[in-house]
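Worksheet: the structure to be examined is printed underneath.
Every protein chain except one is present and positioned as in the full complex.
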Amino acid sequence: MKIEVLEMSDRFAKFVLSDASIAFANGLRRAMLAEVPTLAITEVNLYNNTSVLYDEQLGLRLSLIPIKANTDELVPKEECMCDDNCPACEVSMTLSAEGPKMVYSGDFVSSDPEIFPSDENIPIVELKDGQQLFLEALAHVGHGKNHSRWQAGIACGYKTYPVVTFHNCDKCRSCIEACPKDIIQMGPSGAEIQDNDMLECTLCRSCADVCGINAITVDQDERAFIFNVESDGSYSAEELIQQASKALKKKSDGMLEVLEHF
Amino acid sequence: MIPVRCFSCGGVIANKWEEFKRRVYEGESSDTILDDLRVTRYCCRRMMLSHVELVDTIAPYY
Partner (left out) sequence: MELKIIDKTNDELSLEIKGEDHTFLNMLKFILLEDDRVNIATYDIKHVSISDPVLYMKTEGYDPIEVIRDALSNMSQECDEFLDAFSKTVN
């Protein structure tokens, strides 16, 4: 397996995974979207709410706020050994505000200083003069397959690596005009696509269709994938990719362990 | 209030709303702002473009 990173920032990543099976690429993609454990608010104890939003609306907004946490130290509530709740499966955060004020996700006071909303500037509700909000939110670990509040990977996807080849080009330039991505250039021996530009190719075959002498073949490398990863902020893009492959490994190890007893 | 996440893809958009709103008021065109904020997908872009703030409309009757 070979990886070439094209972009790696806090929330975005783009990389080429080559020499891998299509099943692994798809498993990884699905794991990023649905299997990465994250922390999100699942219960809210409201002590006072005189804002314009009613309790349920407020609860939905709170639940969708991404929370940064080290989930290796936390366990989902169903898997926790405790009877009801404990610091290993539950994190409490309080919010108290009085208007006139815009309440932001950054106003949360967390019981654990390592655990906090990944964005401070998500507006929760605007309080007018005299309106009050006082609540305790309880966050639990979960997976994206159960609810979008736990979805750490946003629109993660891949495409197979395009392979466009030109042979015996007669330099008619019609493919250059036909390409919607404008990536075909005229080289010394005819039309060509630079390696960097090849990533942009969408395999639309416009160039092959327009070529009068069938000099262009558009193909794909089915063992190489261009991945596009975006994180919601609860993990950095790098951690998200690592967590996804760890989640897959946990599944296979888990099943192996069960099969040992057969 | 602006929805916290995009309805379609689940991307967080609320963290970009206030900057978007401010820059629109300052006269910048919304497509350049959205590109700048890396709101690239059209599902997320429509969340921002079509949002109407209703808090001030409702508040007097509350």
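Just so it is clear, A and B label the chains in written order, and each chain counts residues from 1 on its own.
Everything below uses one rule, namely that a residue touches a chain if its C-beta (ideal position, glycine included) is under 8 Å from a C-beta of that chain, and two chains touch if they have at least 3 such contacts.
Only a predicted model underlies this, so the values are computations on that prediction, with no experimental measurement involved.
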item: Which displayed chains the unshown chain touches; value: A
item: Residues from chain A at the interface with the omitted partner, ascending; value: 1-5, 8, 15, 17, 20-24, 26-28, 30-31, 34-35, 145, 238, 241-242, 245-246, 248-249, 251-256, 258-259, 262
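Note that only the chains that are shown with their structure count from here on.
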item: Separation of mean Cα positions, chain B and chain A [Å, integer]; value: 20
item: Footprint of chain B on chain A - complex, ascending; value: 12, 52-53, 61, 64-66, 119, 121-126, 128, 148, 151, 154-155, 230, 232-233
item: Residues of chain B defined as touching chain A within the complex; value: 1-5, 9-12, 14-15, 17-18, 38, 41, 55, 58-59, 62
